[in-house]
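Sending over a structure as structure tokens; questions will come in a sec.
Only one protein chain is missing from this complex, and each of the others stays in its spot.
Right after this comes subunit A.
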Amino acid sequence: MQTVNESLKVTKTRPSKHINYTATAVLAVLGIFAILGPLYITLMIAVKNPSDMTNVLSWPKQFNWSNFTNAWQMTDFPTMFRNTLFITAWTIIFTIITNSAAAYAITRNRGQSKFFNALYYYFISAMFIPFNVIMLPLVREVSSMHMDNDFGITFLYIVFGMPMNIFLYSGFVKQIPVALEEAAVMDGAKPYQVFFKVIFPLMMPMHATVAILSFMWTWNDFLMPLVLLSDPKQQTLQLAQYVFQGQFSTNYNLAFASYVLVLAPVLIMYVIFQRFIISGVVSGAIKG
């Protein structure tokens, strides 16, 4: 986080000659056509009538808002939204609490204890295991324990995020001076108090990064819900789109209205927190 901020400052003070208008133009044109273009198309299709589809790019003759209400009902949007929100919110909350504590315990004791050092390498090496490798046996195990529901999947997101998160948090904990903890211990704080009162608040930038990455993962994930959620009532937004796509592939307007409904929460969040999200992902990725 700090290095990113410093480097941003460096760019600002870089001796500025003149604005590169060629680069500006190329990037603007490319960005508008290649990135905003598909999103514009999506929105246009979502608000049109099927008869108004001869020119997809044109402004609709009349706005057909009923596409949204129909898609809302057909995909059972409120239920799917609630399921996805439930999974995402609990995953983020518990991931932050449990994974940061585990990373802290591991990082502070790696030097003295072979056990903690081994745990560190145990988690880090799991980063190389693709989900597909554990998928087949995991689905058997989880369904035999009756955990093939949103509680189970939330639990798995919290557990499966550990390799990456321990890596991220561990890099951050190393930068926190041990002297701070020793001072707290001198004042009579127990280790759990040291963690929750001193370390946990100091980890805020990394909590933000982990929260953003967990959000992106759980909100957009498709494979894990696909193999684990058997009850249609417990499906997530992404999975509902997949099922819905198969059933109503002919009515594009309805399908696209449904896509807009799923993309909207993420887009709104991005517009509001955009700078924060970008810097959070950078600091996470560079540590990773």
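Definition applied: contacts are C-beta pairs under 8 Å (C-beta built on N, C-alpha and C of every residue); 3 or more make two chains touch, one makes a residue touch a chain; residues count from 1.
In the analysis below, contacts and distances are computed from a predicted model.
Missing from the rendering is one chain, named in UniProt as "Sugar ABC transporter permease" (options: "Sugar ABC transporter permease", "Cysteine desulfurase", "histidine kinase" or "Extracellular solute-binding protein"). Only one of A:74, A:93 or A:119 touches the absent chain when the whole complex is considered: A:119.
By the touch rule set out above, subunit A reaches the unshown chain at residues 3-4, 7-8, 10-11, 13-21, 23-24, 26-28, 31-32, 34-36, 38-39, 41-42, 45, 56, 98-99, 101-102, 104-106, 108-109, 112-113, 116, 119, 122-123, 126, 128-142, 155-156, 159-160, 162, 185, 190-192, 195, 216, 219-220, 222-223, 226-227, 238, 241-242, 245, 252, 255-256, 259, 262-263, 266-267, 270, 274-275, 277-278, 281-282, 285-286, 288.
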